[in-house]
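Not every chain is included here, but those present sit where they belong.
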Amino acid sequence: MSLMSDAYAPVLASVRESSPLVQCLTNSVVVNVTANALLAVGAAPVMADVPEEAGECAAVASAVLVNLGTPTAEQREAMLAAASSAHLAGVPWVLDPVGVGALGMRTAFAQRLLDLEPTAVRGNASEIRALAGVGAGGRGVDAADDVDAALDAAREIAQRTGAVVAVSGPVDAVVAVRRVARIHGGSALLTRITGGGCSLGAVTAACIAAAGDAFAGAVAAHALYAAASERAAAASDGPGSFGWRFLDALDAVSPSDLAAVRVDETTAVRG
Amino acid sequence: MSLMSDAYAPVLASVRESSPLVQCLTNSVVVNVTANALLAVGAAPVMADVPEEAGECAAVASAVLVNLGTPTAEQREAMLAAASSAHLAGVPWVLDPVGVGALGMRTAFAQRLLDLEPTAVRGNASEIRALAGVGAGGRGVDAADDVDAALDAAREIAQRTGAVVAVSGPVDAVVAVRRVARIHGGSALLTRITGGGCSLGAVTAACIAAAGDAFAGAVAAHALYAAASERAAAASDGPGSFGWRFLDALDAVSPSDLAAVRVDETTAVRG
C-alpha cells in the first residue's frame, strides 16, 4: 500500500501559513540550530526551559519538544512540567530520547516522560530499542542498530503510550500501532553535523501541530528533511557548507519537492 | 530635525580601535552568534554568567548585556550581581527583556533589573510595552505590536530609569526622554535567524562603551545592523546563507556605509 503524498505534502504549506509556536526544551549543543531550523520551515521557536515558565508556556504553545541531550536538573524539572501541561491541555508533544540506553540517569528519566504520553517519539534505532527496554543502547548518540531492528520496539512504545514513533536511519520509519511508513532518500551529511536529528524532532512537533495529525505530521517532517538534505548536499563541499545550505533548503523546499520523496506505507502485522 | 551622521558614524571606528570588553549574560540559543557578532564588529566578548564571577567581571568590563531569553536560577542570580556591580562601577549595561509580557516569572524579574537602572533597554514593541506595564505581551518572542505603538512605553521607561530605550521593528526607534531617532533600512532576514535581535543588544552595549554616550551608541548599533543586514541580504539565498554573510558584513561595513543609513531624529513632544 502506498501512502499518497496528498496526505503529507500539504503539511508544509500549513506550517508556513500557521507558523506554529514550538516550545523546545532541548540540549545546549543544538539549541541554536533547532531554533534556526524551526524559523527556516516557517515555525516560531520559543526555548522556554526553566521550571517556573515551562508549564505556562506549554499550555499556550502549538507543540512542545522535549529532548534529553544535556538534561540539567533544572531542565528535567521543566521537562516534566512542560510535558504534564501539554498533556493536560491537549497540546501535542514530542520526546527525543537522546542517548537513552547509553547513560543511566536519562534512561530512567525517559520512562517518567513516557508516562505523560508523548504524541510522538523520535530517535535513532538504538535509542528506540532502549526506550522500549530492548537492547543495551548505542555508543552515546550513535545509531548502533539499524531501523528495521527497532520496528517492534517502536510498535511497543506506540501501543503503550499511543505515540507515533519515528526511527531515524538511512531509510526512516514512522510507526503507529497498525501502520508503518518508510521515508526514503536524504543525505548522510545530516549525520556529519550536530543537530541533524535533534532539529528534526522540533520540526516534527511543528508539522504535527500544523497537520493536526501525528502520523501525517511525522511523515511530512521526515520527508521534508529528506528533500532538504538532498538539495543541500548536492551543492555542499563538506559538513560546514552543508550546515547553512540545509537551512536555506528548509526554507526553499516546495510542496512538489516534498511530494517527490518516496514514502512507502505498509499495514503492520505483528509477528 | 535630522541627526547628523557625524554623531554616530564615528562610533564604528571607535569600537574597532578600542575593542570594548563586553560581558554577556544571555540565553543558550544565541550565545554563540552573540559572541561571533561582537568579534565581527571588533569587540571582545566574555560570557561570564555564573554568580561567583558575574559581579567581579562586570566591574572590569567595558559594558554588560543582560538578556532574559532562557533565565536559569543561577543566571538570574548572576544577572542581579552583574547589573548591580555595573551600576555601582559606572559601567554601562543593557537590558534585553526577551519574552517579557509573555511569561510570568521573567516579567516580574525584569522589574527588579529595571531598578538597577540600565543604561539602555533593547526589545521589540511588545516587550517594551510589557516592560512599561502596558499591553499583554507578544506570543513568546514575536513582535506583535508595532514600533510606534511602543513609543510612549519606551519614553516611560526612559523617564523612570534614565535608560535609552531601543525598539526593534521594520523601522527601529531609539528613545530618550526628549529625543526619538528612527533608523530606516535593514532586512527582514534578520527575523528569520535566531539571534538577530539578541546579538544587537550586545552590539548596542559595545557601541555605548565605545561612544561614551548611550543615545549615539544605540543609534550607531542599530544603523550598523541596518547597513550590515542589507549588505548580507543582497547576496543571500535564504536564512542559512544570511547567517554567515551577516557576520562577514558586520566585519566589512565601512563608516561611509554607516553614514548612508537614513536616521531621522525628532524632539519628542509628549501627548
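Labels A and B are assigned to the chains in the order they are written; within every chain, residues are numbered from 1.
Rule of thumb we're sticking to: a residue touches a chain if its C-beta (ideal position, glycine included) is under 8 Å from a C-beta of that chain, and two chains touch if they have at least 3 such contacts.
Nothing here was measured: the structure is a model prediction, and the numbers come from that model.
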item	value
Overall copies of the shared sequence [whole complex; 2 in view]	3
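Here is the rule we use: only the chains that are shown with their structure count from here on.
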item	value
Angle, in degrees to the nearest 5, of the Cα rotation that carries subunit A onto subunit B	120
Cα-centroid distance, subunit A relative to subunit B, in whole angstrom	34
Interface residues, subunit B side, partner subunit A - complex	27-30, 32-33, 69-73, 99, 102-106, 139-142, 192-195, 237-241, 243-244
Complex interface listing, subunit A residues touching subunit B	21, 28, 31-32, 35-36, 39-40, 44-50, 52-53, 56-57, 72, 74, 243-249, 251-252
